[in-house]
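Only one protein chain is missing from this complex, and each of the others stays in its spot.
Note that the chains take the letters A and B in the order they are written out, and that residue 1 is the start of every chain.
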């Protein structure tokens, strides 16, 4: 048996970096469904929130025009996923990206200053209120950023880049810890 | 200044320096008719403004008198060598093959300048501040004394003149030629006749002095144009000092530095003139950058076309020739590219001797790093292609690179350095000196370099270009060459052409001075970064183009960041080096990444464009090949692939294989 056999492990594990002013922590690898609506179609935010987000706060995020992410901490079974994707029909199409995108949370008083080191997006609470989300570059890595609290952001990134972005954030947080 | 008043406002004096002048003479009668007319007078010195010209003339005369003594002064004045057109001028004209001799007389004694000079010359004290050698004055005076003809040569001596011999093809706009009459001096210093213009440059004896000049008639005005093409000349009866000084004036050398030092470095002269445009040129080149100046130089030197103007909207060297990272190399893969760039490399290797100008050509080696097996294979292929074309190439392994450049990040986790492709003959050249050297060389051969003159229109008639509208007026030309890379599309659009080119900005950077640690040029294979170290110690580096169309000569911080990151990835040790300055240049990004040197749909319009970010290394060959095309009408053998129509023919020359996406080349 090869010592390099495929094993299942989470991208960030239970990594955490905690200090008084900044805290970075991996979130459970639950589910991430990308929803693609029709070009020029209606806003499906409310529909998605109710039907497949289960009404959970911050479950539905805008990914791009006519595109959304529905995320949750609970891993779904294949059957549950299929049911969820069927629900979208015919309003939109869904793609299960649960294994493709990884989330972690950055919070603390210095969170805006931390993010500002990596992104050109204005992350002040006036321009980026709670619940708002966007795709942007953090350093060289594209990430989906959602404000989940006054001093808390959730960052979702392609799995292959997760460790790199974590390391980048940890380094950016160094001066605040 | 004494005398200036007497001469003020005497007529259309135009920018004279080193014997180049232009005098307007009304022609009221048929040229065949024998008659006498005043040809006006010349100015003979480089001047800052029009009003000082006449004063400068007077000063010259005075100084000659002081230096050479009373006898020489008399002699000079009698021989009118300072004001040759005041003397007898024989106009030889051959209408329809017949020969007719015309004489115009303007007695020296009656000329106000001469009179004033004679009066002032008796007081040597007043002449003290004027720093000008007799030899240099002679040079200028002789240039005038012998003015005329298309282009002619001879040995000159004080007070003497030469016979003129037409040596270029007949040009219809030139209505007559003339020679200064021989007014004195021993016979043995008479002229040498030269049958062909090539010989002026080929034969050592004939190289002593050559001028180009002509009469041109436009409307009711007659223009006399004279310019020094090339020259050294003997003044046999002069003492050593002036003889040596004369040598010092003509060529840059250790001796000239020494002798000029003796004279307090007051005698250096501008390396090129600042002429006003003539009304007509055989060839006009739009763009006074490296390529345009080189084209003019080779036109005059190699192809015998001296009635050439280079038109530059700003000052020469203000564009890309002064904005690049000074790298020269010929490490190209494709058969259409490699011989051309290698030809350029060969021209670089002899450039300084040829131009008598220190361009700091430094063949310090260009090393392209590779970071993966695939990249090694690609570089191996390129190296082999180079060897097959007779170009030097070495494939270095990691150990060899490490020995050469131990400070690189060899064990970078993402981009470990596996080796490099080295061209030892590659290197750097001081880019400003390239512009200046070519400008000086072209100017010496009679090319008019017209700065601060922007082309604002191209006048066409019946499928041909008749001339260019400029901010200094309309100038006619027989052929028009565009060498305005960066702005090629804009200039070509004046002639109704649409080019396969986008203008993009490329940035370059110079760091603070560091102790020498990079011998050659290194290019990063895993990002956009190339670097060399200047003789002052600064790192000269750059990266990729910014990627958006621009005419702004400045770039974006995103690219600055990328270049800095790539540089640091290659050489971690430079992470704290500060950047002193950065700038941008505008690139002609062609649709296949290769240049165009070709004719266009207009009969006498020629295009030199699309150099992307590789124009500097190509400067000599580009100039040579464009001159070849302009003079002979066919492409030079190394530039045959640079055809304008290759896009529609599908014969692209795509070194990077990126397709028709200008910002990816």
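Throughout what follows, a contact is a pair of C-beta atoms (placed from the backbone, for glycine too) under 8 Å apart; a residue touches a chain by one contact, two chains touch by 3 or more.
Here is the rule we use: contacts and distances are computed from a predicted model.
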Among "CBM11 domain-containing protein", "Chemotaxis protein CheA", "ABC transporter permease" or "Sarcosine oxidase subunit delta", UniProt's protein name for the complex chain that is not shown is "Sarcosine oxidase subunit delta"
Sole touch to the unshown chain from B:387, B:456, B:580 or B:660: residue B:660
Touch with the missing chain holds, among B:533, B:550 or B:622, for B:550
On chain A, the omitted chain is touched by residues 39-40, 63-65, 119-122, 127, 134-137, 140, 142
Contacts from chain B to the absent chain lie at residues 487, 489-490, 493, 498-503, 547-552, 554, 556-558, 561, 591, 647-648, 660-663
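In this section, only the chains that are shown with their structure count from here on.
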The distance between the C-alpha centres of chain A and chain B, rounded to whole Å, is 61
